[in-house]
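To start, I am sharing the structure in question, which I have written as structure tokens.
In this view, the complex is presented without one of its protein chains, the others remaining in place.
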Amino acid sequence: MNVHDYEKLWIGLSMVLIVLFIGSITYGSVVAGVVMIDDAADPVDPDALGDHPDFGDPGVTQTGEDTYEVHVVAFHPGFNPDVIEVPANSTVTFHVTSMDVIHSFSIVGTNANSMVIPGEVSSMTVELGAPNRYGIVCNEYCGEFHHLMEGELVVVPEDEFELEADE
Amino acid sequence: MRTAHREIGHDEFDPVGTLTLVIGYFLLLVVLWIFVYFVEFLGRELTVVGVVV
Partner (left out) sequence: MSTYVEQFPAEARLVRSAMYTAFVALGLGAAFGLLQVLHRTNVLRVIDSTDYYTILTLHGVLLVLTFTIFFLVAIFTWAITTSLDRPLPDHRFSWTWYGLMTGGTVLAAIPIVGGLIDQIDMSAAVLFTFYAPLQAHWLFYVGLALFVVGTWLAGVDWIRTYLAWRREHPDERIPLPTFMVLTTMGFWYLSSVGVALSVLVFLLPWSLGIFEHVNALLTRTMFWYFGHAVVYFWLMPTYLLWYLLLPKVAGGKLFSDPLARIVFVLFLLLSTPTGIHHQYLDPGIAEGFKYVAMTNTMFLLLPSLLTAFTVVASIEHGARQRGGTGRLRWLGALPWRDPVFTGMALAGVMFAAAGFSGIVNAGLNVNYLVHNTFWVVGHFHLTVGTAVALTFMAASYWFLPQVTGKPLWGRPLALGQVLLWFLGMTFMSNAMHRGGLAGIPRRTAEPQYNFSFEPAIGSVAELDAQVVLGGTLLFLSTVLFLTVVLGTLRGGVDPTRIPANTYAAALSEAEDGPRILDNLRLWVLIAVVLVILAYAFPIAAIVDRSGWLGPGGSPYPQVVWVVEYLVVALALR
């Protein structure tokens, strides 16, 4: 087959691009430590979340000195809890599921962004820095009031943080 | 139909302009990628890291 020299050069450059992209993405995973939402959490029954040990009473729990877990139930059109308060400079793992349709749990302006699918749990761990406030939106259409679905993540100074009593 | 000014056959045609354009595109892609991947993405806070629990 006769392929022009310039075109051969271009095929070579195209391969360089492909390697560059796959390489940086692998760097992001391996070196920068970004992990994907995956299948680590066990499936749940969306119709029986009330009986679930964690999703039955969603909210913030402390799991270690600077580590917290937040269970969130998404529903049309909101999040429970809708305001999440966590201390600065901590490591927080969100576990989000849905009791009805597909939603998302997306912390605006950050890389914490996940689909929320009924029957599945999206678990993601983030490292928090200084005190701040972030909006949370659902960016997957979930019904006629989808645009009302929002929440807030409030990162408070460590000394002002108080865990809500688990009633 | 417009008429071609001259017939250029396979062996007389070197697409040097095309090569120039695609190399420009190559460089643009590299620069934009580095910006979006390393500055916009990895530079942001709250990135999902390994599950600790």
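Which chain is which? They are A and B, in the order written, and residues in each are numbered from 1.
Going forward, contacts are C-beta pairs under 8 Å (C-beta built on N, C-alpha and C of every residue); 3 or more make two chains touch, one makes a residue touch a chain.
This structure is a prediction, so every number in the text was calculated from the model and none was measured.
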Sole contact to the chain not displayed, among A:A88, A:V101 or A:V156: A:V101
Missing-chain contacts mapped onto chain A: 1-4, 6-7, 10-11, 14-15, 17-18, 21-22, 24-25, 28-29, 34-39, 41, 43-47, 100-102, 104, 106, 108-123, 133-135, 137-147, 150, 152
Interface with the unshown chain - residue positions in chain B: 1-2, 4-10, 13, 15-18, 20-22, 25, 28-29, 32-33, 36-37, 40-41, 44, 47-48
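The rule is short, and it goes like this: only the chains that are shown with their structure count from here on.
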Approximate Å spacing (C-alpha centroids) for the pair chain A, chain B: 31
In the complex with chain B, residue positions of chain A that touch it: 4, 6-7, 9-10, 13, 17, 20-21, 24-25, 28, 32-37, 40, 63, 67, 69, 91, 93, 107, 109-112, 114, 123-129, 134
For the chain B and chain A complex, residues of the former touching the latter: 14-16, 18-19, 22-23, 26, 29-30, 33, 37-38, 41-42, 44-53
